[in-house]
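Okay, here's the structure, questions in a sec.
Note that one protein chain is taken out, while the other chains of the complex remain in position.
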Amino acid sequence: MKKIILCVVLLVIVTVFSGTLSSCGANRETLNLFNWGAYMSQGDDGLMDVVGEFEKEFGIKVNEQYFDSNEQMYSKLISGSAEFDLLIPSEYMIARLIEEDRLEPLNFAAIPNYEYIDDAYKGSTWGYDSEDKYSVPYTWGLVGLAYNTKQITEPVDSWDMLWNEKYKDKILMFFNPRDCFGIAQKRLGYSMNSTSRDELDAAAEELKKQRPLVSAYIQDEMMEKMISGESYLTPCFAGDGVTIMDSNEDVNVVFPKEGYNIFVDAMVIPKGAKNKANAEKFINFINRPEVALNNILYIQYSTPHTEAYKNLPEEIKSNKIIYPDGETIARAEGFKHLPKETSDYMDDLWQEIKFGN
Amino acid sequence: MIGLRNKTKLTSAPYIVWMAAFIIVPLAMIIFFAFTREDGTPTIDNIIGIGRWLRVFWNSFCLAFLSTAICLVIAYPMAYALSRSKVKKQRTLLVLITLPMWMSFLLKTYALMTLLEDTGIINNLLRMIGLGPYHMINTSGAVVFGMVYDFLPFMILPLYTVMIKIDHSLLEAADDLGANNRKTLMKIVLPLSLPGIISGITMVFVPSVSSFVISRFLGGSKIELIGDLIEYNFIQKHNPHIGSALSLILMIVILILMGIMNTFDDEEIGEMLI
Partner (left out) sequence: MTRTKKTYTFLVFAFLYAPIVVFIFYSFNQSKSRSNFTGFSLRWYIELMQNDRIISALQNTLVVAVLSALAATLLGTAASLGITALKKAPRALIMNITYLPILNPEIVTGISLMLLFVAAGTFLGISLGFWSVLIAHITFNIPYVILNVMPKIRQTDKNIIDAAMDLGCSAPQAFFKVMLPEITPGIASGALMAFTLSFDNFVISYFTLGSDGFTTLPVNIYTSTRRGLSLEYNALFAILFVTVLIFLILMGIADNKAASKNPNSAKQIRLRN
């Protein structure tokens, strides 16, 4: 009896430690990457394992951690519990980080592949990084409304569908305040960047009314629920919508008439990053044309990389959900970094909606 | 002998240092954060502000009470049956109860989701026999179901531990003296198993009331518990002051409840937790 236990314990210890020691034995170069979940090709479907290739070529160990909202990323960053070298937040969060002096200027001499990035998505064009000092765009896209065409036969062209009593318990909603408020504000005909308390209150009122109809507030899990047919309606990032459509042909994605969000996610280096040079190597690596192509084929978002775009298969380039026409883009609105007072107020309203009495 | 006793005492020194550093200091930090603002000035606004979240507190305690009660009702006869079966069989059954505790509780809860969904396994089975579908996922019921499922073994085990210690001859004596089954249960088994009931309640109630995983997987972040609110204030939004105030109140309420419960039993708490 004792011998069995002893043997098992020893066996476990030996196997476990042999593995760990070999992996952390040498003082290897590292890179702590903080990214959205499933937002980089991991070697599925015959595509390149981006992180793995980078590790092999440069001998740098990449520690990837994930967040599911810009706010969560920000929270972890300022909590002091972590030290990251590379982040991929959205434009409005980048503007906030720049304003609060939390980013390192990039050494563009180490990122020659920056030349492939389309000016249309750069910080100076958008205003989130006015001198293009801190960021390298990674993806862009629109927020659309995905719905199951088999279950919903009426025409879908408005955010009103997310408030339709008929589809109670079949509606999904984002897990974070900014995206939810954006939808409610657009539906009411307001700007997504409104600082008016009255407009925010009105939007919150709508979200409160919607709450009983919502099945779940989730982020990436919406893909699975839409694919399986469990849910019928969800707002989604266009790239995720396309991923859903690939697996469930009943699903369609539309861009509601009231307007919707357009976003750019870009790579930035937080202030004081210990492995800044490694982070720049990584940014340069991921913008190599063939790497960028593989990566964008996996995540299916829209790419700001001119060479990768050129080499995309024709059917993707002509996909109006990923690469919408000018008119569709013109109806979209980007998020701006809100004054602290407004974002605190929005957060307060959000907690009231989710947890309030 | 006195010298030996003193030397023996010293062996607890490393633990006492550890305990001070990693139990007492962290709790002091919670208290500090709960009573300060972002700039470090003292305030009681964080605590007063909790009045806003009464619904979440009420909800959490109701759901946790309900799941604890259901666990007790299911576990009591189970533990009793277990303690009365043959020794060899007991061992097998015990293994069968311990085994699920080794499986990742996240994975099990996730599997419950695939069971309870509208297009999930239960509804698919029901459809085959022409019933349903019933909407179960993302309701309070689903959250309670998840709590009962996840924590049931923690109710069965302490009950079993006390019941097995009940002397058979006591029951036989009661029988000989003419007590019927019900009377034996009420007068002998129940009082003697009280310590097990108390530790079982503790071990189910505390994790239930503070869970945030179950409410997220099975409640769709729509059925919100205190755990969700605390998690929100630490992970989604960095506000350790509000988060600490919530944690402090939760902790105090739980300790008071446990204190009240333990007045029913004179054994030291914890003693029966094992």
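To keep things simple, chains are lettered A and B as they appear, and every chain counts its residues starting from 1.
Keep this in mind: a residue touches a chain if its C-beta (ideal position, glycine included) is under 8 Å from a C-beta of that chain, and two chains touch if they have at least 3 such contacts.
Being a predicted model, the structure only gives us computed values, none of them experimental.
Student: One chain is left out of this view; which of A:68, A:91, A:129 or A:280 touches it in the full complex?
Tutor: The single option touching the absent chain is A:68.
Student: Any idea which of B:50, B:159 or B:250 touches the chain not displayed?
Tutor: Checking each option in B:50, B:159 or B:250, the one touching the absent chain turns out to be B:250.
Student: Which residues does chain B use to touch the chain missing from this display?
Tutor: 1, 4-16, 18-19, 22-27, 29-30, 33, 74, 77-78, 81-82, 85, 87-88, 90-108, 110-112, 114-115, 117, 119-121, 124, 149, 152-153, 161, 164-165, 202, 206-207, 209-210, 212-213, 217, 227, 230-231, 234, 240, 243-244, 247, 250-251, 254-255, 258, 268-271, 273-274
Student: Please identify, in ascending order, the residues of chain A that touch the omitted chain?
Tutor: 1, 4-5, 8-9, 12-13, 16-17, 19-20, 23, 30, 32, 34, 37-38, 61-66, 68, 79-84, 219-221, 223-224, 228
The working rule: only the chains that are shown with their structure count from here on.
Student: Quick one: report the Å distance separating chain A from chain B, using the average Cα coordinate of each chain.
Tutor: Using C-alpha averages as centres, the distance is 36 Å.
Student: So in the complex, which bits of chain B are touching chain A?
Tutor: Chain B residues touching chain A: 52-56, 117-120, 135, 137-138, 220-222, 224, 228-229, 232, 234-238, 240.
Student: What residues on chain A touch chain B, complex-wise?
Tutor: 69, 71-72, 74-76, 78-79, 169-170, 175-176, 211, 214-218, 228-230, 347, 351-352, 354-357
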